[in-house]
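Note that one protein chain of the assembly has been removed; the remaining protein chains are unaltered in position.
Lettered A and B in written order, each chain numbered from 1.
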Amino acid sequence: MTSTVSAEGLSLHYGGTRALDDVSLRLTRGVTGLLGPNGAGKTTLLRVLATAVPADRGAFTVLGNDPGTARGRQEVRRRLGYLPQTPGFHPDFTAFEFVDYVAILKELTDRGARHREVRRVLDEVDLGDVRGKRIKKLSGGMRQRVALAASLIGDPGFLVLDEPTVGLDPEQRMRFRELIARAGEGRTVLLSTHQTEDVAMLCHRVVVMAGGRIRFDGTPAELTAVAAGRVWNSAERDPGAKAGWRTGTGSFRNVGHPPAGADLTDPTLEDGYLLTLDDAGVEVAAA
Amino acid sequence: MSAVMEAAPTATRKQSQNSWAAVIALALFEARRLLITIPVLLGFLVYAAWIVWRAQDYADGYPALQDADRATQGGPLLVGLAVLLAVNQAVLRSLRRDTERHFTVLVMSRAHRTAAHLLSVVPAALLTAVCVAGQFGWQALKPGALGHGSLGELLVGPLTVLAFGAAGVLIARVIRTPFTAPLVVVFFLFLFLLSTGAGIDEGWTRWLTPVIGVSSSNTLPSDLIGRPAAWHALYLAALGLTVALLAMLAGGGHRARSVYAGFAGALALTVLGAVAQGQGVSSEVTAARERATLHPEHVQTCVERDGSRYCAFPEWRGRTAEWARTVAEVRSLAGGTAHDQSLLVRQRLDARYGLDGDAALDPATTPHQVTVGTTWGGNRVPEFSAAVAGVLVTGDEKTTGELCDGRMVTIMWLALAGQSDPIGSLKNVRLDDSVSGSAIVLSQTNPLSMTAGQTTVVRKLLEQPRDGVAAKVRTNWTELTSPKVTTARVAELLGVKAKVGADKCN
Partner (left out) sequence: MRLSGALLVPVLRTLPWRALGAAGAVGLLIVSMARLSDAADEPLALNLLRAGVLAFTLGLAFVLDDPARHTTTPVPTRRPARHALRVALVAPVTAAWWTAAVLLVPDGIRPPVGDVTLEAGAAFTLALAASAAAVRFSQAAEPGQAVAGAVLTTAVLGLLLWPERWALFVATQDPKWAQAHDRWGMVLVGAVVVWGACGPEPLRRRVVLKPTRV
């Protein structure tokens, strides 16, 4: 499949910290998951790709436009949907007003068409019934959906979602996954998350970052496969394990280098993620 | 390939049109919110109440439009301050609510958003303009309204709102804290509202504030006012534009050369307006003021009505009929030769100090000449009829002013008996609004004074049927108007039983 977003050698420094270190990336249509511990540079990468901050070095194109030029950046912004981490709201606005406001800032000028579009995205995130309510009266999950609706305005070709499922309850998270999956049909979606289940259920591709670098880039199955033969059960905590925890059944589940003759078990995506980080030299918290 | 990708990049011109259309859309959105914020709503509410109250205030006088235009300027200050506060909060909203991070990656640039906030003030200014037009129109449509309003004076209100709104955006773009605007409002409030009257600067600097009050209640012909109204409107408009473009420079527009050029141009216009308006009164106006003050006959036109001449400044020509009606009323009650005495009613004013000072007019010394001022209606009517009665009784205004004998009773009765509410009018023409005791009686020229005895007699006469008293006045006219008649004798002649003290002069 042709790549819609491609980045070459992106680097960004904050003072002495390397937030991004020579990141190269190609995204295609569908949902790509971005995993990584806190401070891995996920948000920085998303902000660079969303044209919020320019990179120190490197270049990228979004849907054929180069955001390095003023006109190119405008073109990118016309085709971009961005849901920031902890998005702000104007609590005195109604959901409709807020999304309408964003639509105006996206330069949707025809009033009738804009209002239709605002109603469409609000319906798309199932907020059609409460669009006249002030945001301060909405629950956290509803607010998050308002933010998603705002990012869907104008049918963007490239959608950047920064931890959209944080703080949602399981049911809301399920709904959100459904929405993101729907949004990923025909679009390029880059989804940053801490939830490996999100990636497992939504993404056709997953990128793992740590320390400002990309440590893994492949399909979820490939990431799971990293842990093949490296997960086992034992009666006691295995001292050789990188991480291990007592499961509900009473036995220990260990991740790492199994001793000979260990009771190997099927790995999950999370196991693969943990071992990828471990291979990259990132401290993995042992429970 | 998605449909979005296939869309070819549109021409730059079309896109820039599109972004300006988006600026307008955002300006409309912000304007709607601005008009329903609490400070602006309250501001307009108080402003509307102020307009109604001012209209009531005018009710006892016929408005001169060259005064009514200036009277529209104070209220918009309040609206302007409210707009400053509200637009400032609107600009800071995205920072305060942490949506700035999101909005910076949207298509519209910060400069365009600043422009939209600046434009969002325009509807509030237009609404102010409607209020100003309503207030002025209300006066202009009143029967008896005369003179000419000045567009420059009328524009001050809306332009003030615009300039204050631009200041609100500028403050938000320069200092990003929410408490700055309220403090600036306090400062302006003091500067423009509380300090009026205290230490008004006489020099050119007083014209730098948006609304310049006057220290006089004179009504002058519009060509003698000599206020640089048009220049001041230009100054205010240019000042607002300068502040707005400064806000654009501070709000992301510093890359566009056109903004710098516009800023320089607006600044130059502001300086031009400030200098031009501070030039003081031109020599032509000064000369015209002197002429109108010292030789009014050179600029007035006269009309003949019922044998009397009425000379008025051109703008007051329509009012001679009203004066004639008052004169006819007073004359019909008088006896002797006064009944058919022809008078010269001349409008006089002292315009030499413009609107900066009130100078009392000297009474006319010419026999049978009555002075009428530039205001009319309410208390001015009995004041004028008192002057007419005085001239009919004594022969000229100067003598009336010096009079302190029983003729005062006749004068006051003649002046007031024809009024629809004689006792009320008596109250109104007296300085202390009393109907007993001694008091000063207001007049267009020198004031008259009534003793307590004269007041009692006049009041009792006014309480009697008019025709009965009129007959007695005509019968005894010669004695009533003879210079040596005492108040006690007048009371006796007119059949009033009252304790009347000796006449005394002060």
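Criterion: contacts are C-beta pairs under 8 Å (C-beta built on N, C-alpha and C of every residue); 3 or more make two chains touch, one makes a residue touch a chain.
The model shown is predicted, which means the values in this text are computed figures rather than measured ones.
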Within the entire complex, the undisplayed chain is in contact with B
Missing-chain contact, candidates B:T177, B:T366, B:S436 or B:T478, resolves to B:T177
Touch with the missing chain holds, among B:L189, B:A250 or B:C404, for B:L189
Answer key for B:V23, B:I51, B:L65 or B:L85 versus the chain not shown reads B:L85
Residue positions on subunit B contacting the omitted chain are 38-39, 42, 46, 78, 81, 85, 89, 96, 177-180, 182-187, 189-190, 193-195, 198-199
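The criterion applied here is as follows: only the chains that are shown with their structure count from here on.
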Within the complex, subunit B is touched by subunit A residues 2, 4, 29, 50-52, 63-64, 71, 74-75, 77-80, 82, 84, 86-91, 97, 100-102, 104-109, 111, 114, 150, 155-157, 186-187
The residues of subunit B that touch subunit A in their complex are 1-2, 4-5, 9, 12, 15, 18-19, 21-22, 24-26, 29, 93-94, 97-108, 113
